[in-house]
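First the structure, which I've put down as structure tokens, then a few questions once you've had a look.
And now, chain A:
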Amino acid sequence: MLQTLWENRIQCVAVLIFAVGFSTLLLHRNLVKKIIGLNIMDTAAYLFLTSIGYIRGRLAPIIVGTDTDPSHYANPLPAGLVLTGIVVSVSVTALMLALTIRLYDQYHTLNLDEIYYMALREQEGGQ
Partner candidate 1 sequence: MNQWLLPISVLLPMAVGAALPLLGKKSHRTLHLVVLAALLLQAVFVTWLLLLPQIELPLFAMTDTLTVSLRMDGFSKLFMAVAAYGFLAAGIFAFRYMEHSQRQESFFTFFLLSLGAMVGMALSSNLITMYLFFECLTLLSMPLVLHDRTKESIRAALKYLFYSVAGAFLALCAIFFLARYCTTLDFQAGGSLDPALAAGHETLLRVVIFLGVVGFGAKAGLYPLHGWLPTAHPVAPAPASAVLSGIITKAGVLAILRLIYFCVGPEFLIGTWVQQALLGLSLLTVFMGSMMAYREKQFKKRLAYSSVSQISYVLTGLFFMTAQSVQGGLLHVVFHACIKICLFLVAGSLIFNTGKHSVEEYHGMGKAMPKTMIGFTMASLALVGIPPFNGFVSKWYLALGALRAELPVFSWLGPVVLLISALLTAGYLLPITIHGFFPGPKESVPEKNNEGGPLMWVTISVLALLTLCSGLFARPLAQAFGAMAEALF
Partner candidate 2 sequence: MSFSVNFPLFCIVGSLLTAVVSSVLGDRWARRVCMAMVSVVAVLNGVLLGYLTGLGRSVSYTMGHYPHPWGNELTLDSLEALVSVVFSLVLLLCLLGGKAQLQRDLGDRKRNLYYVMAALVQTSLLALVYTNDVFTGYVFIEICTIASCGLLMIRQIGRTTLASVRYMIFSLIGSGLFMLGVVFLYNITGHLLMPELKQTLADLWQSGLYRAPLLTGMSLITIGLAIKSGLFPFHFWMPDTYGYATPSSAGILSGLVSKGYIFLLLKLIFRAFGTQVFYGAGIHHILYLLGVIGMVVGSVSAIREDDIFRMVAYSSAAQIGYIYMGIGISPDLGVTAAVYHILTHAITKPALFLASAQLTDGAGGSKRFRELQGAAYSNWVAGLGFSVGALSMIGLPFTMGLIAKYLFARAAFQSELKMIPTLVVLGISTVLNTLYFARTILRLYNRPKRKLAKPCPVRRQIPYAVSALVLSGMNLLLGIVAQPLISMIEQGLKQF
């Protein structure tokens, strides 16, 4: 049991980090903290993905010398996936931050609950 855990230590850490991110996202009422949680979650997934791509004793998948035997190199695909994922998460974060700024401008708080009640009151006042 312990040995399995040790062999998959990176994956275990990744799962832990994911859990931290997920709980941050769900439990905190502060918008910025939520966004940070989201990013932690993404990072965990990338760590997980990278760790799969890495194979002990193999080279980085870049051909410098004459060695063209593919079995000497690690799998390049996960790295590519991670890159794509990072781009996605950057844009998502940017969008979320933009939304946060807009909400802050309007309600002067980052607490989602407070914003919700204010918006509710605003609507009732409007009608």
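Brief remarks follow.
Methods note: a contact is a pair of C-beta atoms (placed from the backbone, for glycine too) under 8 Å apart; a residue touches a chain by one contact, two chains touch by 3 or more; residues count from 1.
Regarding candidate selection, all candidates are chains of the complex that A comes from, given by their letters.
Values in this document were obtained by computation on a predicted structure and should not be read as measured data.
Every candidate listed (1 or 2) is part of this complex; the one in touch with chain A, counting any copy, is 2.
Listed in rising order, the residues of chain A touching candidate 2 in the complex are 18, 22, 25, 31, 34, 38, 41-42, 45, 48-49, 52, 75, 77-78, 81, 84-85, 88, 91-92, 95-96, 99-100, 102-103, 106-107, 112, 115-116, 118-119, 122-123, 127.
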